[in-house]
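Here the complex is missing a single protein chain, while all its other protein chains stay put.
The first chain written gets the first letter, and so on, giving A and B; residue counts start at 1 in each chain.
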Amino acid sequence: MPTLSLPFLGHGGDYNPDQWLSRPDILEEDVRLMQKAGCNLMSVGIFSWAALEPEEGVYTFDWLEGVLNRLHAAGISVFLATPSGARPSWMSQKYPEVLRVRPDGGRNLHGGRHNHCFTSPVYREKVAKINEALARRFGHHPSVVGWHISNELSGECHCEMCQQAFRSFLKDRYGDLDALNAAWWTGFWSKTFTDWNQIHSPTPQGEDALLGLTLAWRRFVTHQTVDFVKAEMEPLRRLTPDLPVTTNLMCCFGGFDYQTLAHQIDFTSYDSYPGWGVGPDEKNAAEAAFNYDYMRCLKNRPFALMESTPSQVNWHDICKLKKPGMHLLSSLQAVAHGADTVQYFQWRQSRGGAEKFHGAVVSHEGSENTRTFHDVAEVGETLKKLQDVRGRMPAPKVAILYDQENRWALDRSEGPRRDKKYLETVIRHYAALKRRGVDVDVIDETCDLSSYALVDAPLLYMLRPGAAERLTRFVEQGGVLTATCMTGRVDEEDLCFLGGFPGPLRPLFGIWAEETDALTDSECNGARMEDGSVYDTHYYCDLIHAETARVLGTYASDFYAGAPCVTENEYGRGLAVYVASLPGDELLDHLFSRLLSRAGVKPLVPDLPRGVWAASRGEYLFLMNFSGREQCLSVPDGTELLSGRAVRGTVSLPATGAAVIRLTSC
Amino acid sequence: MPTLSLPFLGHGGDYNPDQWLSRPDILEEDVRLMQKAGCNLMSVGIFSWAALEPEEGVYTFDWLEGVLNRLHAAGISVFLATPSGARPSWMSQKYPEVLRVRPDGGRNLHGGRHNHCFTSPVYREKVAKINEALARRFGHHPSVVGWHISNELSGECHCEMCQQAFRSFLKDRYGDLDALNAAWWTGFWSKTFTDWNQIHSPTPQGEDALLGLTLAWRRFVTHQTVDFVKAEMEPLRRLTPDLPVTTNLMCCFGGFDYQTLAHQIDFTSYDSYPGWGVGPDEKNAAEAAFNYDYMRCLKNRPFALMESTPSQVNWHDICKLKKPGMHLLSSLQAVAHGADTVQYFQWRQSRGGAEKFHGAVVSHEGSENTRTFHDVAEVGETLKKLQDVRGRMPAPKVAILYDQENRWALDRSEGPRRDKKYLETVIRHYAALKRRGVDVDVIDETCDLSSYALVDAPLLYMLRPGAAERLTRFVEQGGVLTATCMTGRVDEEDLCFLGGFPGPLRPLFGIWAEETDALTDSECNGARMEDGSVYDTHYYCDLIHAETARVLGTYASDFYAGAPCVTENEYGRGLAVYVASLPGDELLDHLFSRLLSRAGVKPLVPDLPRGVWAASRGEYLFLMNFSGREQCLSVPDGTELLSGRAVRGTVSLPATGAAVIRLTSC
Partner (left out) sequence: MPTLSLPFLGHGGDYNPDQWLSRPDILEEDVRLMQKAGCNLMSVGIFSWAALEPEEGVYTFDWLEGVLNRLHAAGISVFLATPSGARPSWMSQKYPEVLRVRPDGGRNLHGGRHNHCFTSPVYREKVAKINEALARRFGHHPSVVGWHISNELSGECHCEMCQQAFRSFLKDRYGDLDALNAAWWTGFWSKTFTDWNQIHSPTPQGEDALLGLTLAWRRFVTHQTVDFVKAEMEPLRRLTPDLPVTTNLMCCFGGFDYQTLAHQIDFTSYDSYPGWGVGPDEKNAAEAAFNYDYMRCLKNRPFALMESTPSQVNWHDICKLKKPGMHLLSSLQAVAHGADTVQYFQWRQSRGGAEKFHGAVVSHEGSENTRTFHDVAEVGETLKKLQDVRGRMPAPKVAILYDQENRWALDRSEGPRRDKKYLETVIRHYAALKRRGVDVDVIDETCDLSSYALVDAPLLYMLRPGAAERLTRFVEQGGVLTATCMTGRVDEEDLCFLGGFPGPLRPLFGIWAEETDALTDSECNGARMEDGSVYDTHYYCDLIHAETARVLGTYASDFYAGAPCVTENEYGRGLAVYVASLPGDELLDHLFSRLLSRAGVKPLVPDLPRGVWAASRGEYLFLMNFSGREQCLSVPDGTELLSGRAVRGTVSLPATGAAVIRLTSC
């Protein structure tokens, strides 16, 4: 399989010249400005179907050839997009089947973007044809270095073809209705299915309280989306076997499982839009970093930062400008966590349309004389200094377990509180690990654990097949595993484990969780540790019995004050720690500090100040200051690449500043 | 008519063995655990239609016979359920007419529970057939002591058959369109109907601003639901004339009128799910007690607590565990207010499905070694000590008037404030009466008042036929009547009384309410009483003229400061008190204290501490401590049944504790 392998760190963005075909002067000016901004990589053709096939079967590719030629002449490479993110109007008009059907059974009209049925044979055929034509015409154009499939895949369709495909998927998964009925526990409320055609996708107008069905539907949406992507790629794989393929993914997206998709594409790419300046930037930085590490781990390779804004977005409630320095810092953050490109949406602001006020390298004003353009050119300059980072990867000894199927099951499960806090908790735990100054992988339940010394698995409600065994083996062989309340409740079908929670992990943690209390958002309990200190805990309180585990902390209040709250269980050569509630930041800091030490994991930098982030790629150490004020750090010796200066012992970072140190010895 | 007449206080719960037919070991274990928990009464077959008739016309009753036989052998009685709360999938597939149509005209898909048209001839036929089959096979089984019809009846259907039934209902009610047009005041906004087929159920997609139509629709939904229940019962009445029939009712439900339903069933039963621990438990206790007294009064007989949770629910936003003692206390509260059973949903937690985390006697863990199981067994033990309470009733001299039709009309009426606060106000008034230590009946406008000394009728906006006459006669004959702002505005068709509010009650209260001001939720006014003390009042301020009434208090602020706020009118041998605003708790305490004294009503216990509740059944006095701390009370002499000890003068209640005293003289 090919992979992303550029001769440079990529810099550029979505380039939509089809909006400006009537302005050849602007098309020329674009290339001049790209060179001036240090751009070397453009994504071309996203959403261009109407310009590429204005009527059915009539392909008008010449303008695109002109664009590719001009870019190539200027030394700029291209991710060539397939245009399937939006259909031309004529297609919806002639073939209404390509349009999505809503959960209420109504078929959408043409509009928006996406909004197509992934099952529709007509849509698949039209996509395959234009992809084939693009691959034949441009697949070997010297500017093209990769395929950009569709755009931000999402959504689902409830049409009759999708219902049939769903039933086929279920037949494959369960074999017969008895197995399906058992898995979905349909005996409750008389939901037993006696004919496959009785099964319909979940909808508020029909069945939406059967979690087995809902989970199966989410798995089907994953399956069908990935199947569509495979069909999209077929002509590309056939005609351009050496070109790597990606599709751009989204922040915290939960509509289908990215891990499943990742197996089909050659490299991941990501669209990053933190709300810098709205809320604390330390929190914004944590969410961004978590997603970068998630992207890096999906294929365990560097990824492309496919979209970001050089200025502000236009679709947040409050769209702040990036403060001076923030564009460089936030771009370096992506690189620090594994990005081999820094790309923008979009190159030039649209005059009209839904995103006309979205930040772009070239504004409506049109010149290079803007703060944003200068910021972009500065990133271009900086990336040139960091070329050798390309392709490097960290080697984390620490992983956090974030599982999409667990998220679906937990979030949709009823009780003991409505708002489950899963994603928020995972990111909070991730940030606490990063505060310890270590590199962190983001993995799911299907991943191999053998390379890690510590794995944190908050709210691991659902244990998918093999997960309990992998976690147990991990600890047996010396790993440190941390878990929280609500662990080990259900199997992959959301059937509760009988015999006492955390189900198959009961021996590993050496505890039995008999009950789980819920706290309101404004309540807290606390863990009173052996030394008498008390740390806040939140949201849930498992009432646990320590069976083989040792009690490290007890509840501080409520009727279960004094009962075990934090336990550890020596198991094989490792340690399994159970926090029966959800720990606040202070307890996380306390526990991770102690447990990373026990696991033998050393920080990249000692005593990292709050708000400063560290990440490594090979011998390159990135230090990023989101704290809002100047910080001085102890660091290993090396060369700081932005300044080109040698570093001995300490480095000083201005507010919103960064350093990239090539370490002398790593 | 038969009635609930058990040889014991019932203890048990919903038992759904059809979820576990593949686990005969569990079915055996169930019976052992029931005996261990002191259970003697199970509800069987709720939602079991798919297991009882897996394909059309094929009844598979053997498993149920096995269950009944096992229970009978263990000395456990059964409420046998009809399965109509949910249909099997095959029925919706073959007969789509059984599915509900939404107000927007779309027909639901199969799913959820309920979701059937109460008018559908097919559904009625299928229900009648399986009910007949169940009655023939099990109606004389020695374990069966009553019928449990369907489950938590609710909802409505807007299909064409329901529209026709609605029009027939209207023809019966109004005779001709002229009468209907006059009653609904259709001259406003040109809504005059000139053909019955122009009338459609209220819907946001059509007519939803015609209150006469909306009220008629709610009355039709009541009519049609009760008609469906009568059809359900027909085979049961015919084949098992001696078995009492119930259907389980819900907290604060407003979808149809329970009083109308109550006339058809033999005893009421109630599903009680207070949010103990979320918000002040004194308020939770008030809402629970109000509903229990409502249930008791619906048929003026003891009722069944058909469902409650031994632990936590799973469908509240925040589902707290019951604190130690709370399960016994809350179960005794139901008994204190007239329950002859304490039953749970459900016996054993489901492995899957929407309510898998709902508390149950037997948890997923499966053993008797849980806090919950012990709590349940304690209730079982305690109920044995209270056997003689069975069938006893209190004889309240005080009633609060809560009327479902008044609620519909007031809540949906526009002005002078959006949020009418009806149910909240009624419960707040009820709680104030209970703080005076008296037994209280909950009645509606159709009830006979002759047994009461004091009737409180807050927000009595709509006067149904005969109500004004009954209230007037009640006062004439010596009763004390209390009312508030917004009294006597409309007749049963929501037509305003002409000639000055409170309409036909103007002579009784001796006042004219000229205008009504609205306060925001955070504003208050006050009543300045003759002694100069000022008490807060809320939400509405009637501007009244005292005609024959005496002014007890005047408004404390706003431009009508000094105008009458509290008045009393001697009328016949009684007294009619009008509070022109909504009194806060302090004013309620002040007024009820004075008026109960005037009415000659003695408290069960003097000087009841705040948070302690008292209720009686015959010579049995229940004292329940929801105050959160220990309390000492002066009580009459008797024997305390939980401890078996004699009581002389005082009793001490621990926090979350209770006492049941058989009084020496009553």
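The rule is simple: a contact is a pair of C-beta atoms (placed from the backbone, for glycine too) under 8 Å apart; a residue touches a chain by one contact, two chains touch by 3 or more.
Model, not experiment: these values are computed from the prediction.
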| request: Have a look at B:Asp104, B:Glu125, B:Asp317 or B:Glu570 and name the one touching the chain we're not showing. | output: B:Asp104
| field | Candidate in contact with the missing chain, chosen from B:Pro121, B:Pro142 or B:Gly206 | value | B:Gly206
| Just one of B:Gln35, B:Ser413 or B:Thr639 touches the chain that is missing; which is it? | B:Ser413
| Of A:Pro7, A:Pro24, A:Gly75 or A:Gly106, the one touching the omitted chain in the full complex | A:Gly106
| What residues on chain A make contact with the chain left out of this view? | 16, 18-19, 21-22, 47-51, 54-55, 83, 85-90, 92-93, 102, 106, 108-113, 278, 311-321, 323-324, 349-358, 363-366, 370-372
| message | Using the document's contact rule, name the residues of chain B that touch the chain not shown here. | response | 104-105, 182-195, 197-198, 200, 203, 205-212, 413-419, 490, 493-501, 512, 514-520, 543, 559
